[in-house]
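A protein chain is absent from this complex, but the other protein chains hold their places.
Going by the order they are written in, the chains are A and B; count residues from 1 in each one.
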Amino acid sequence: MSRKFLRALIAPVSAAVAAVVISSIALLIAGKDPIEAFREMWKTIDSTQSVTIIINNAVPLYISGVAVAIGFKMNLFNIGSNGQYLLAALIAGWAGAEVSLPPLLHVPFVFLVAMVVGGSWALIAAILNVTRNVNVVISTIMLNYIAIGLSAFLLSELFRDEENGGLVAQTKEMPASAQLPPLNALFEWFGFNFGEGVELYGFLPFAIALGIGYYILLNRSRFGYDLRLSGSNPEAALSSGVNPKKMVLITLFMSGAVAGMIGLPYLMADPDFHKYGDAFPTGLGFTGLGIALLGRNNPAGIAAAAIVWATIERATQRLGPIGVPPEIGRILAGSFLLVAVIAYEVAKRRNDAAATAAAAQATHDERLAAGDDDDTGRGSPDGPTPTATPAGGER
Amino acid sequence: MSVIIPNEEEANADPVVRAWHERPHWRIFLWTVVGVAVMSTARLLSGNDDLTSSGTFGVALRTAAPVALAGLSGLVAERSGTINIGIEGMMVMGTIFAGWWGWEFGPWMAIVGGIFGGILGGLLMSLATTTFGVNHIVAGVAINLLAPGVARFMANELFTDVQGGSVTSSPGNSGDIGEFTVPFLSGGELFGWTTPNIMEWLEDTGWFMIADVAGFVLGVTSEVSWDVILTVGLFFGIAYLLWSTPLGLRLRFAGERPSAADSLGVNVHLMRYTGMAISGGLAGMGGAVLVLFANRYQEDQVAGRGFLGLATMIFGNWMPLGTAAGAGLFGYAQGITLRTNPGELVRALVLAAALGLLVVLAWIVYTQNWRAVVPMTAITLVTFWAYFAATEPNNQLVFVTPYVVTLIAVSVGAQRLRPPAEEGIPWFKGMQ
Partner (left out) sequence: MVSSEATGNEPPGEAGREHPVAIQLTDIVKRFPGVIANDGVNLTVRKGTIHAIVGENGAGKSTLMKTLYGAHKPNEGTITVDGEHREFSSPKDAIAVGIGMVFQHFMLADNLSVWENIVLGDEPGRRFRLDVAEAHQRLEALGESFGLRVDPDALIGSLGVGEKQRVEILKVLYRGASILILDEPTAVLVPQEVDELFASLRDLVSNDATVIFISHKLDEVLKHADAITVIRRGKTVGEVPDPSTVTPSELAELMVGSELPTPETRESTVTDTPALELRHVTARGDDGRDVLDDVSLTVHRGEIVGIAGVEGNGQSELVNAIVGLHHATGEILLDGTDVSGWSTAERRGRGIGYIAEDRGKDGLVMPFSLWENAALGHQRQEPYSKGPWIDRSGARSQTAEIVDQFDVRTPGIDVPVFTLSGGNQQKLVVGREMTSEPTALLAAHPTRGVDVGAQAVIWDILRNARAEGLATLLISADLEELIGLSDRLLVMLRGGIVAELDPTTVTPQDLGSYMTGARAGTT
């Protein structure tokens, strides 16, 4: 492991320690034994079965994190991914059940519908931003609530499966051609044993591909350069010839399109679902915001954050029997997030200062004393006059 | 040392002579009258008296209050330099504490508890944004994710073993906060004597425009709960604080030009903390108002009102009056969804919107703004079509009305917005 990698771990690890301390204090206040609680949590996750379940649960969280990270990278805060994925999952689930296609076409078809629906919903916010200067945070959150109402309406009025009784509001189950088989066979072929009744869902490869695609787009493509540029310094982006309106439209559409896929692991790979209904998981979009922030908008970081989050959720599930409220998991995750974003900022400032000092040393600058005099501009990554307005954040 | 040569054309220019209808106060009055006329026409055409009834306005005021407080919370935060996306979370903190103290100690303590919980959230966020310089939106998102967890944990500890309580709900407040009715105007009591209710009489006549205004006045002056009155008072209080006290000037400088404040010895970080404490307190009180309305803490009862508050603040261009107006609009939109026949009311509101668009269209033609005619005609026709073609929306669609109205409001609202110049930018000593 390189030193750089280890140094990057300092902030999240100290945040984790702080989160454990905070949660322990909360447990102590509630009169519970934190040591016992954490021991029980460890027991819960210490099995192949648990690890598999954690990975299964982490996949949608991961997609959710990537979805918002795309926007975050250019300071475009799409906080309405929740509505985008619910609407996308509903329509994709319905459309997927309505058509019959061979698997090689059916799977891409469901993907396409979900991405187009999610992307289009986010595009409304983008259009309002570029034409009417409406703040993206506000419009995406309003559209989020509208999507929740709209999807409930569509489900009960139009897309409901009438044949399977009217009691539960849900769409028709998608045919096998639209389902993704579990990956057990693949791993067992390598001699890995999952144990009874445990399935590693088949969406994992798509999630990995998504992460790689996101990385390449961001770091190797001209579009990714323009995106990061718009996020770091929108004015420089503008005078370098980037069209900010086009960037807002494309980026929000992409963010929404990826958000549209958040529900697909359940829809396509989870045998409990294969359909959209009242039981469909909600709130994954909001969690994704936290995952993206924890993972610092970086694909590997987001993956790690998704696994940590899923682990916390899993670990705290069975605390009830020992008298510890499972809600401690939400404190654990929430405080971890808050401390982590602070720790990242502190680490960033330290590194920036160190980099400045190192550069001054290395160049043996004649004007070593030049320092922080008003006009040199050295030493602050935010530039001498911080006037950054987030792209799409103008109101 | 006169330095800039005065611009002569500018200095000698005659004050622009404006037509009477272009003078600001006349304009506002004129459009208010037109608005009342449109609503009244829609009421008469749809035959739905509830569109402008005192009952509707009463509920509207009630539902507007928490959003208004959230908007005011955002206003104080942003004026003092912090973009507060965490209002939602601070309101959640407010609801849990209000639910707890309201149940233990009564409704007034619910308000105190709500403010306390909100301040906790505000200070926590300020720790991240002010002291550590975390991106304000990132910190706000973190607060919004943390607060429901804290609330649920607390609810689990406090309410699960109590009669009538559960992890998602408090047992209920002990006692009612009470309400106030204005004498004469709305038949309030004066020294034990029930005064005549003039507005009610006027409303019952059903007269064009007069009944609607009477409905409005009656709605906002009768049986107004004390927490709502307190909310209205806070608008005046905060406006006074920001624009008429030294502290207010310093708070605003923390948002407009922190370096200038620092260069004159004003402690910028203290100002930003103060702003966030006030902001958190107002948000928390918004949560308390929700708890008082529902008479108990309920999980997820904030339901996006923090964000709605932010939207109303932007709609109001970072000014208290505009924020209050935005909240009123939202409150009305939500208020009608809580009446007995919301679907019908929403439809009547669409009719009112169509009529309003017709008036705007007429105005556009009158002022010969030909470029706007085609799109405006299209929008007007679509709205009329929506009214005639669509049947009564069901409950799920009615639920989205306030959010749609808010989204439309911020889209068509003033485009020349003026947020505080340096809000959202972490500030540290030595920065320019």
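Rule of thumb we're sticking to: contacts are C-beta pairs under 8 Å (C-beta built on N, C-alpha and C of every residue); 3 or more make two chains touch, one makes a residue touch a chain.
Keep in mind the model is a prediction, meaning the values are calculated, not measured.
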Statement: Touching the hidden chain, out of A:Phe109, A:Phe187 or A:Phe223, is A:Phe223
Statement: By the document's definition of touch, the residue of B:Ile28, B:Val162, B:Leu190 or B:Leu249 touching the omitted chain is B:Leu249
- request: Write the list of chain A residues that the hidden chain touches.
  value: 219-226, 228-229, 232-233, 235-236, 238-243, 352-363, 365-385, 387
Residues from chain B at the interface with the omitted partner, ascending: 1-5, 7, 244-250, 252-253, 256-257, 259-267, 418, 420-421, 429-430, 432
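Methods note: only the chains that are shown with their structure count from here on.
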Between chain A and chain B, centroid-to-centroid distance (C-alpha), Å: 31
- line: Within their complex, chain B touches chain A through residues 85, 124, 127-128, 132-135, 137-139, 141-150, 152-153, 156-157, 167, 303-304, 307-308, 310-311, 314, 393-394, 396-397, 399-400, 403-404, 406-407, 410-412, 415, 417, 419, 422, 424-425, 430-432
Message: Touching residues of chain A toward chain B in the complex: what are they?
response: 26, 30, 77, 79, 128, 132-135, 137-139, 141-146, 148-150, 152-153, 156-157, 286-287, 289-290, 293, 325, 327-331, 333-335, 337-338, 341-342, 345-346, 349, 372, 374, 380, 384-388, 390, 393, 395
